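What follows is an incomplete set of chains from the complex, kept in their original frame.
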Amino acid sequence: MVHRIDPGIIPFRKASECRIHVSGGEFNVAANLADCFRMKTGIATAMVDYPIGDLINERVRAMGVRPFYKMFEHNGVSGPNMATVYSDQGHGVRAPVVFYNRASEAAAQLQPGDFDWKSITAGGVRWFHSGGIFAALSPTTPEVIIEGMQAAKAAGAVVSFDLNFRAKLWQVAGGLEKAQDTLRRIVEHVDVIVGNEEDLQKGLGVQGPDVVAESKLDTTKFFGMMDDVAKKHPNVKVVATTLREVHTTNRHSWSAVAWIEGKTHQAPTCELDVLDRVGGGDGFAAGFFYGLLTGASPEEAIRLGWAHGALLTTFPGDTTMATLEQVQAFAKGGSARIQR
Amino acid sequence: MVHRIDPGIIPFRKASECRIHVSGGEFNVAANLADCFRMKTGIATAMVDYPIGDLINERVRAMGVRPFYKMFEHNGVSGPNMATVYSDQGHGVRAPVVFYNRASEAAAQLQPGDFDWKSITAGGVRWFHSGGIFAALSPTTPEVIIEGMQAAKAAGAVVSFDLNFRAKLWQVAGGLEKAQDTLRRIVEHVDVIVGNEEDLQKGLGVQGPDVVAESKLDTTKFFGMMDDVAKKHPNVKVVATTLREVHTTNRHSWSAVAWIEGKTHQAPTCELDVLDRVGGGDGFAAGFFYGLLTGASPEEAIRLGWAHGALLTTFPGDTTMATLEQVQAFAKGGSARIQR
């Protein structure tokens, strides 16, 4: 988990004020599921006993996520830290700029054995989710992920993983080959992958057909990769992702697709006025998992993910402010007409 | 009159700050006519002697509207209150959400005899306007409206009424049948109706042809209802309304139409970047009435209403910040090029 420093419209190089958000790929999904979709969720992560830790912990509680923390003590000067993400909003033709201060990050020190998975899963667990950013933090974090996935699977949970391939992080963490080795090892334990073409290609080395997609919304290539995924990772039942055509920072076309046990499904395409694009992918994942967990059809599940991800881009910060009713209405084709 | 609590982009469920606007259908029209169109206007309404009343009263004065108040004393705890409207701005695919706290609203206690219409109209009155929200507040408010209309008509005024059909309010106030009975009784005293298809259908039970409009901007159905309006309410000379196609909360297509003594008129359609959509309808009404009052042609009048309503969506709050010169320029086809 991280704190995100966000100067809004103004880039950091000229900023004098910023907002502080709390984020983290796994947390975002858990928070969305708890706050919007009213599911019981928890998070196992590193927590540091200092004011930034308290700040993050308050948001965990506020979103209704049950925490399981491995605690660290801050030395007041250099760590261990809850990492900082610097991220402005961009505007129009200017893209958001994102960079990190992950030096001496507490989460990177996590290692197998730090969590008592037995007690965590004692009350039953139906879904376990992790992602590629946490996997890239250190040599030990992938082992924590695998340990957790095994425990969850043993407890009967579906296991999902968001590839979230970030070149910058893996470059520091050992390069592309290291990334693929690591991610492939993780994916062996996974039922549901969240990831787009690029994630599959770069993160898992999946091969696709030699076509050129006409637009970012064209699914030809994505679906063309599924044969290779199925062959290499037969345990994977579902691969799903959002599709964005970025016209400007504030205007995207938005859709989502899923390959589910050999069948393909796609949500409609809608036009977004984006306020803050960060968190849209985790928003999709939460809605999609909710659908799968509550017995929705594949079609409904992907529409729930698509609708929630779309709504999430209309809020500041990385986690949901939507209600389940808004998500369901939008998934069914609702409009933006005022309700009064 | 109400105070509107507005958390802006953030929905109430996650809000920690908000702006306070002053609003009210009748007030908005009076304030627009006074502040932008430089007409002399007044308002007869309930006012409570407590800080929220003072806040509202200051905005009445600031907009240049002459107040005629029936005063109430607040007990410090439970009322009588100036009602609260909770209303966020929404964003993109997320619609604004509006709800109320109208419990123990002072205005609902107004009854015939509370206003001395004779002295109010003593200096002459050319136009009287009320609307469907005030009519839905209690069993006595429709009687106050009718009393005022009769006094105004006796003083030579044109009488207008904005149907403003709000299902939520009427549900609490007695249901659809009660609504139609009430509104029909009021409309018997009315020269100019402001209302769209839905207002006419639900509020007055007007029948239209069995066509399906291709878009919200298609006037076929609206004009098709005019025969029934004319038959049922032969006193009505004018029915006018705005037309919006809501693409997203921030982007609307905008037009306006009027049926005036059997003839139909339509303003152009333009594309709006909407900042705050609340008040656009009252903005149209003010410009349209200004046109009619100052001898503009029907075509010009509807363009003035359309232009002012369009400009109003570019301001925060429910009342105008435009100048007459801006309205006139836009009505004539002005553009958004910078003036320097």
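Brief remarks on what is shown
In order of appearance the chains are A and B, and numbering begins at 1 in each one.
Assume a contact is a pair of C-beta atoms (placed from the backbone, for glycine too) under 8 Å apart; a residue touches a chain by one contact, two chains touch by 3 or more.
Every value quoted in this text rests on a predicted model; they were computed, and no experiment measured them.
Note on stoichiometry: the full complex in this file contains 6 copies of its one protein sequence, with 2 placed in the shown coordinates.
As a working rule, only the chains that are shown with their structure count from here on.
Look at where the CA atoms of chain A average out and do the same for chain B: the two points lie 45 Å apart.
Per the touch definition, chain A reaches chain B in the complex via residues 270-275, 310-311, 313-316, 321-323, 326, 330, 334-340. Those residues of chain B lying in contact with chain A across their complex are 9-11, 13-14, 87, 90-99, 166, 168, 246-251, 277-278.
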